[in-house]
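Complex shown without one protein chain; remaining protein chains in place.
Showing chain A:
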Amino acid sequence: MSRIAARFKALAAQGRGALIPYLEAYDPDRETSLELFRAMPAAGADLIEVGMPFSDPSADGPVIQAAALRGLKAGATLVGVLDMVAEFRKGDDETPVILMGYVNPVESYGYERFCKDAAAAGVDGLILVDLPPEEGAVIAAPAQAAGLDIIRLVAPTTPDARLEYVLGHASGFVYYVSIVGITGTRSASAHDLAGAIPRIRAATDLPIAIGFGVRTPEQAAQAASIADGAVVASALLATLAQTLDEQGRATSQTLPRVLEQIRGLAQAVRAAGQQPE
């Protein structure tokens, strides 16, 4: 069983959803982001999403754009990102790691070589925001051969007829983009989520994680209990950005503040799971 499937299965047995925090590789530098990455599981991360910085993140809001820019300035490359995952894996063989980014750097690296190298580094799944299933043939076979899950996005705008098509190309889990918009701008209401998730459930057996607009412990708890997991990205990156000095360098506050926020999110997600249905 893949690390992703095993983790969701174990959490389901515990009766709770997953907390999936996001970090941008090399933000604000390689060492800091690797240290954060390594400390995340102990702080309560059930799965981890690692952003691969891209020069033109057209589906992201200002917070992730700035994080990507800091990562690129610090010298992020795909080789460097995979190397970070390999370092992480030396100390953690269980927490699933998902890489999230845009397709061009991967195309440039070469789909087959990338999938092989990513799997060898210990990556479990890929989210390529601008590679819809219509264009997904380039990566489907190499990912399958390497044992990588291709995690598909589903949006509120995805109609029922299309849902089936998209989920036909999904593995690992389904990432529900809970708002019509870019990352880090608005949040979905519990009411919207309660309406949307059963529609997806009816179309797939895969676990469902909710992302885009999950910021507070309350929202994370709610999302993780309505669905199977909550992805928190912009809220963590915004905290990280606040701790940097004037030159954009990490300070003694950077790791403690981000980790403290993750602990708060994890506590809420866990507490929500223990409440009787």
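Keep this in mind: a contact is a pair of C-beta atoms (placed from the backbone, for glycine too) under 8 Å apart; a residue touches a chain by one contact, two chains touch by 3 or more; residues count from 1.
Here, contacts and distances are computed from a predicted model.
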Between "Carbon-monoxide dehydrogenase large subunit", "Tryptophan synthase beta chain", "ABC transporter ATP-binding protein" or "Sarcosine oxidase subunit delta", which matches the UniProt record of the unshown chain?
"Tryptophan synthase beta chain"
Please pick, from A:23, A:146, A:177 or A:259, the residue that touches the omitted chain in the full complex.
A:177
Tell me which of A:63, A:78, A:118 or A:237 is the one touching the absent chain.
A:78
Check the options A:155, A:190, A:203 or A:244 and report the residue that touches the missing chain.
A:155
Determine which one of A:166, A:188, A:232 or A:259 touches the chain that has been left out.
A:166
Spell out the interface residues on chain A facing the chain that's missing from view.
54-61, 65, 72, 77-79, 102-109, 129-132, 134-135, 152-159, 162, 166, 177, 180-182, 185
